Each structure stands twice: as C-alpha cells, then as structure tokens.
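A quick write-up on the structure given underneath.
Of the protein chains in this complex, one is absent; all others appear in place.
Moving on, here comes chain A:
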Amino acid sequence: MSGTYPGTPFPQAAAVSTGDRTLRANLRHATHTIRAKRARAVAELEDWDRLRAAGAAIKDRTLRHLDHYLVQLEENVTRAGGTVHWAADAAEANRIVTELVQATGETEVVKVKSMATQETGLNAALAQAGIRAYETDLAELIVQLADDLPSHILVPAIHRSRAEIRDIFRDRMADWGRPAPDDLTDRPADLAEAARVHLRDKFLGCTVGVSGANFMIAETGTLVVVESEGNGRMCLTLPDTLISVVGIEKTVPAWKDLEVYLQLLPRSSTAERMNPYTSMWTGTTDEDGPRSFHLVLLDNGRTDTLADHVGRQALRCIRCSACLNVCPVYERAGGHAYGSPYPGPIGAILTPQLRGLASPLEESLPFASSLCGACYDVCPVAIDIPEVLVHLRERVAEGGETTVRGTRTVIKPARKHTAERIAMRATGWALNHPAALLKAQRLAARSRRFHPRRLPGPGRAWTDTRDLPAVPAEPFRDWWTRTHGGTA
C-alpha cells in the first residue's frame, strides 16, 4: 500500500468521486466488459448452482471447526519443512515479516499481490524498517508507481485508463528502477511489455518473496496461489526465502475441495475457464524453489467476524470480485470511497466487521448499498450480502452486542440514526395497535392537501432524491369495509 485510506465516511467520499467523470467512464467500461464475459464463462457449466452450494458448504464446514483445521494445517506445513507464525493483528503480522526479512540481511523484497498485506499495510511497515517492497502485479505496480491506493480486489488500478497508465509509467518508472521506453504508447500490450522489462531485473536478483494465498489445504499443508501474469510464479519460486501472509479463513479442509474452488474462482474472477497460472506448494522442496518458507496466519478481526452468527458468512469470501463488477453503487462511487482495500459490496460487510464499527466510516458502509441483491446472485460462495448489510445496519442504528479484538462488548447506537430509531419504534408501536393505526391513517387521509413534498428536519436528505408517497383519499381498510373489495 502506497498510502493510507482517508477515513472519510462513504456518503461524503462518494459525493466527490461520483462527480469525477473520468473515473466513472473508466469504471463503467471495465465493469461492463467483465460482466458479460463472466456470465458466458459461468453459463458453460450446467452444474454452477451445485458447485456454488458445495463452495459455500465447504467454507461453512471449515469455519465451524476453524481451530481444528488451523492446527492440522500448522502440523502439515511444519512437517513439510515450513515454519508457521500466528499474528493476532496487523501490527504483529508486519513485525513478524519485518524480522524475517531482516534475518536474511536483504533490504528489498518482491511481492505478489496479496489482499492480506494490503490490509495490514505491510509495505509501509517494511519501509519504516528500511526495506523496499516491489509490487509485481501489473495493477499493483501502477498503484505503487502513482503513489495511489487500490480500488478493486482483482484489478487494483481499475480506476485508471490506459492513457493514464502510460503517463504513470513514463513519469515514475525511473524512480523505482528501469525507466519506461521513450516511445511508450498506451496500447495494453506495450504497457504490459514495459512492466515486464521494468520488473525483470527485480525478479532475477531478489532473494526474498512475499505473497498471500488463495487457499490453504489443512490435510496436506498445501498453499495455492492463483494468478495470470507469472509474477506470482516468479515470487514463489525464484527467491531463497518465501514469506506468505494469509488470513486464517483461507483454510479449506481437503485436497479434494480444490475441485470446487478451481472451477468457481477463475470463472467468477477473470471470467476464464482457468487462469493462466496456478501454483501449489507444500512446505519446501529440495533444489526447487525457496529453501525457507514461512507462513504467517493472520487474524486481524477475523475471529471477531466469526463470532457474529449472521455476519460470519463474509469469511467464505474467495476474493473473486464478481460482486464489485455487478454493483451499481461500486460502478458509480468507485473503490476508494469504501475506505479500505476491500471495496464494493463485500467490502461494505467485511470492513465494518474486521475493524469493528470503529468510526463514522465503518458505520456508513452497511448503508452504501441499494440492497438490489445482484452481489448475492453472482457470489460463487453464496454470501447473502444484503442479509448481512441489513444485519449491520441494525447494529449501527440499534447498537448491541459485538466482539472487538476477542472481547464481547455492547456498542451504543450510532448518534446519526436517532430519528430513524424513533420513527421505527413509533411504526412498530402503531402496527401493534390497530385502533391507533386506523385513526392515524384517517387523519393522514383527511389532511393530505397539506402534506409537504419533502420531509422536514433530518428526513430532508432522504427526500433529496425521492418524492414522499402520496397518501390515498381513504385508508384501505375503510375502502374494504365500504365496498368489500369492489363487490358491494
């Protein structure tokens, strides 16, 4: 991560980003391109719904016995020659990685794209210790060179057009190593070639690699990295030391389980039958690949998420980003408005759970959705994102019990939602008291000439983009009593 996300709440951040025409054009183009491709790739498999059900169930099986599977994973990684470290939070993970790099005497590392290390801010922590981390995924490279922030899970530079990328390469590559050629065009193939040449030296010379992982197999101790460019293979096989930082929820029980995810993930993610490269390794292998392998298992809010019976399904996520690509809110607001490396619908339920409802930003995220449900439809592990959004909205508005850093706490209702709470309580009371409800409806019907078009006070914002519904001249129940549904 080049910088840190500002903690601006979603509505304010989105108010700015939705006004950026270039950003909206870039996002619209990219998300619409991938949507149609994904639909075609998924349609090729007639058993997609069954694979999806299996994918969800395997993750649920793992999560319900996560302690068992993690211990089994640790045993098998250790037996195969790896070393396992446990990190309760981001700071601890960063410290472990920093010390491991320092122990090698190296001051540069090559990195393959990893959401976990984005989440922990590893690059900044390494920089503080005088260690330079080179991002090698093309989009991560673009973000790093531009001193920018990722805005998409799969394509962190999705907010950049090809012309912008050419300018970034031309202006910044020299600061990080081999400069871009003078005659660089904005053809994607030329840009990819420039990245290849720029990074080649780093790959061939670097002795420490840092990665994440898409899956960890408990019964065998195998790690799996799914990628396209070959930068992953470079980082996983050329260095002497490999350090993988992986969220504890990436565990799956059995080797056999990969048959589900290796069908679900590529088609949901890049809309391919299979991604160009998948690497699988178990510990270390003599004279092939790194001689030392370290696995850092990361909690950083995952166990807090696990404690929430409704919200824990977010931990099934395999980071495919299909939900981002279909989301009407993401398409318009862009990824930065979500204030974390996890944007879009999954970010709106993951960030408030991993971090807790710690600030107005996290409190705003569950509301960054129209609840249209497109995200749930495309999710390859059937995370009911709208259900979790509504659940988290209730938590924000009403407060209640939650787990923060392993401790059960009761949080207070968020202040901004007082009017909503009063309105909901009044509605609840009225619906439980039919006589009062009828009186109120009759009063509303008789006074309808005087109703405003817009709500006063705190409801005003809601009516900025909506008209208040018109109240009928006669309450439904009165009409029914009078006409018996039009038959009298």
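Here is the rule we go by: contacts are C-beta pairs under 8 Å (C-beta built on N, C-alpha and C of every residue); 3 or more make two chains touch, one makes a residue touch a chain; residues count from 1.
Keep this in mind: contacts and distances are computed from a predicted model.
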| item | value |
| --- | --- |
| Name under which UniProt lists the unshown chain, selected from "Porin", "DedA family protein", "Tetratricopeptide repeat protein" or "L-lactate dehydrogenase complex protein LldG" | "L-lactate dehydrogenase complex protein LldG" |
| Residue in contact with the excluded chain [from A:199, A:213, A:243 or A:414] | A:199 |
| Full-complex contact with the absent chain, from A:258, A:378 or A:396 | A:258 |
| Sole residue of A:5, A:134, A:281 or A:376 that reaches the chain not shown, by the stated touch rule | A:281 |
| Among A:23, A:51 or A:381, residue touching the chain not depicted | A:51 |
| Residue among A:144, A:244, A:303 or A:369 touching the omitted chain | A:303 |
| Those residues of chain A which, in the complete complex, touch the missing chain | 26, 29-31, 33-34, 44-47, 50-51, 53-54, 57-58, 60-61, 64-71, 80, 85-88, 92, 96, 136-139, 142, 154-155, 157-158, 161-162, 165, 188-189, 191-193, 195-196, 199-200, 203-205, 217, 220, 222, 228-231, 233-234, 237-238, 248, 253, 255-256, 258-260, 262-263, 270, 272-282, 285, 287-289, 297, 299, 303-304, 306-307, 309, 312, 403, 406 |
